[in-house]
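Omission of a single protein chain aside, the complex is shown with its protein chains in their original locations.
All chains are identified by letter, namely A and B, in their written order; residue positions are counted from 1 within each chain.
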Amino acid sequence: MSDLSGVSERDAAFGLTLETTPHYYGCGRRGRAGAEPGVVLQLVVGDERFNIEARRGKTDELFISLRETFGRAPIKPMRTVEAGGFEFISIGPSRWHAISRGPDRDERHALLREAIHDLATMVEIAHGFIVFRLTGPMVTEVLIKHVRVDLDPEVFSPGACVTTELHGMTVQLRRTCDGDAYECAVARSYGGSLFHALTCAADPYGLLVLPAGDV
Amino acid sequence: MLINCPFCGLRDLGEFSVNGEAVARPVAHDDFDDADLRASFVDAVYFRDNPAGLHREYWFHAAGCQSWLLVERDTRTHDISKVELARSQEHDKEMTS
Partner (left out) sequence: MTGGFRLPESGLIDRSRRISFTFDGKPYRGYAGDTLASALLANGVRIFGRSFKYHRPRGVLGSGHEEPNALVELRVNARREPNIKATTVELYEGLEARSQNRWPSLGFDAMALNGLLKPIFAAGFYYKTFMWPAPFWEKVYEPMIRRAAGLGAAGVSEDPDSYERAHAHCDVLVIGGGPAGLTAALTVARSGAKVVLCDEDARLGGRLLHESQILDGKPARQWVDEVVGELAAMSNVQILTRTSVAAVFDGGVYAALEHVADHLVKPAPFMPRQRFWRIAARKAILASGAIERPLVFPGNDRPGIMLASAVRGYLYRFGVAVGRAIAIYTATDDGWTTARELIKAGIKPVAVIDRRTKAPDLFADVADAVPVVLGGRIIAAKGAKGVNSITVENASGRHEYAVDAVASSGGFNPSIQLASHFRGRPAWNDEIQSFVAGDSIGGLTTAGAATGIYALGDVLQSGSATALAALAALEHPAKAIALPIAEPEATGLTAAWWQPGNRDTGAKAFVDYQHDVTASDVVLAHREGYRSVEHLKRYTTLGMATDQGRTSNLDALAIMAQLTGRSISETGVTLSRPPVAPIAIGAVAGDHKREAFRPVRETPIHGYALERGAIFVDVGQWKRPQYYPFPDDADLLATANREVNQVRSQVGVTDVSTLGKIEVEGPDAAAFLDRVCAMRPSAIKIGRCGYLIMLREDGILLDDGMFARFAEDRYVAYVSTAHAASTYRHMQYCRQVLWPHFDVNLTAITDVWVQLAIAGPKSPAVLQALVDPPVEITRAAFPPMKAAEITVCNGVPARLCGLSFSGERSFELGVPAGYGKALIRRVMEVGAPYGIVTYGSEAMGVMRIEKGHPAGGEVNGQTTAYDLGMERATAKDKDHIGQILSRRPALIDPARPRLVGIKPLAPTDRIRGGAHIFPKSAIPSPETDLGWISSSCYSPTLSSWIGLALVSGGPDRIGEKVSVYDPLRNSEVAAEIVPSCFVDPKGERSRV
């Protein structure tokens, strides 16, 4: 099991244990046997995620404030902007998800709240999502079985992010800014179905499912 | 069929749900039982032109950016001539910058 430092820190403080491995999540090698798996899948835990939606007419002011605080503003649709320890992904008109991982969360959040103050609605939504991280040489072959948007690596470049339909579910699919991995997020209740859809699609290439962890 | 969502780009029909003709909601005044007012709501709720040709309709990008879109579609050919966010365009800057 990977080190869930961010999570276990909170666990120690809280009297309830965070569920890190859902009942449907089976680890290990599956599908076609072979030396190297074509795809590696891992459930990402420990993400923080905020839904940010600008107040009416305040989008520009929000950009300015974020730029002043973090040095950059997430202005491009369906792209990721890394700033201040957050990945800001633009998911709709005047709507973003701010995702962050790792230590110093409280300081980071305070800074974000301060930058946003009354310019946007900010709702913590991390628990509403299940996120699978996909790596390996055959990831795009797996995804094109399900995803109708163009995943040509030149079109869907590092940092790209779309909300789209996948096997009847609405998913948020993004390519990490280093370009090495894809992350597929879905409303928590659909996690089992998405896991099933992705793992079945990946089986022909040999799949390794890693224990849930903070990547 | 594809709809060119102003935010998300070309997306498959299956990601959207349609709400029918784009009809303006009548403006209500204080007398809610006024016959003309009621008639205007009846007209807006029940009566549809169903033209063979250009049709303005609302679509919701449910499996995408969750925007309500105003779509101009030719009912004879399904050709879509225009798609814009139903909510007024304060986001123009964001789109182009």
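Keep in mind that, in the parts below, a residue touches a chain if its C-beta (ideal position, glycine included) is under 8 Å from a C-beta of that chain, and two chains touch if they have at least 3 such contacts.
Predicted model only: the values in this text are computed from it and were never measured.
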| item | value |
| --- | --- |
| Absent chain, residues of chain B that touch it | 1-3, 10, 12, 17, 19, 25-26, 28, 32-33, 37-38, 41-42, 44-46, 58, 60, 62, 66-68, 77-80, 85-88 |
| Contacts of chain A with the absent chain, listed as residue ranges | 13-19, 22-23, 31-32, 51, 53, 55-57, 120-121, 123-129, 144-148, 150, 152, 155, 167-169, 187-194, 196-197, 200-201, 203-204 |
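Definition applied: only the chains that are shown with their structure count from here on.
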| item | value |
| --- | --- |
| CA centroid of chain A to CA centroid of chain B, Å | 31 |
| Sites on chain B touched by chain A in the complex | 7-9, 11-12, 14-15, 62-67, 85, 87, 90-91, 93-95, 97 |
| Residues on chain A engaged by chain B in the complex (per definition of touch) | 56-57, 59-60, 75-78, 91-95, 148-149, 162-165, 170 |
